[in-house]
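So that we are looking at the same thing, I have put the structure below in structure tokens.
A single protein chain has been removed from this complex, and every other one stays in its place.
Take a look at chain A:
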Amino acid sequence: MTMILPEDFADLEPFVADWTPATSAERAARRSAASATALAAFHDAMAPRLDAALVWLDARPLADLDPAGRNLLGLCLMLAHVALAVETQGQDEPRHALQREVMRITRTPADP
């Protein structure tokens, strides 16, 4: 059976479908499209697991991650964006999303 996430992180499986876009620009767009409730739910579930997830991932070469490892990495990278919405922008997030829209991300080291 193919694992969706590494065994220790199975509790995060419900988030994989919605919160693992492939590129930085898509992660930024996913953040902007999400409701405050959805952002908070993902942040509250993922933020306490970030340290453990990065420890698990750092023990493996980035280029050789299996699909479950890649999903876990995707959740970590998504959290980078969602944390800015929840921890920094707060109530300003919906208005801020409109301002961000025109700042087009064209490449990052994380992009495939």
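To be clear about the criterion, contacts are C-beta pairs under 8 Å (C-beta built on N, C-alpha and C of every residue); 3 or more make two chains touch, one makes a residue touch a chain; residues count from 1.
FYI, contacts and distances are computed from a predicted model.
Engineer: Given the choices "Aromatic ring-hydroxylating dioxygenase subunit alpha", "Iron dicitrate transporter FecR", "Anti-sigma factor antagonist" or "Na(+)/H(+) antiporter subunit C", state the protein name listed in UniProt for the chain not shown.
Structural biologist: Its UniProt record gives the name "Aromatic ring-hydroxylating dioxygenase subunit alpha".
Engineer: For the chain not shown, which residue from A:11, A:44 or A:92 touches it across the whole complex?
Structural biologist: Residue touching the chain left out of view: A:92.
Engineer: Touching the absent chain: which residues on chain A qualify?
Structural biologist: Looking at chain A, the ones touching the missing chain are residues 24, 27-28, 47, 50-51, 53-54, 57-58, 62, 73, 76-77, 79-81, 83-84, 87-90, 92, 96, 99-100, 102-110.
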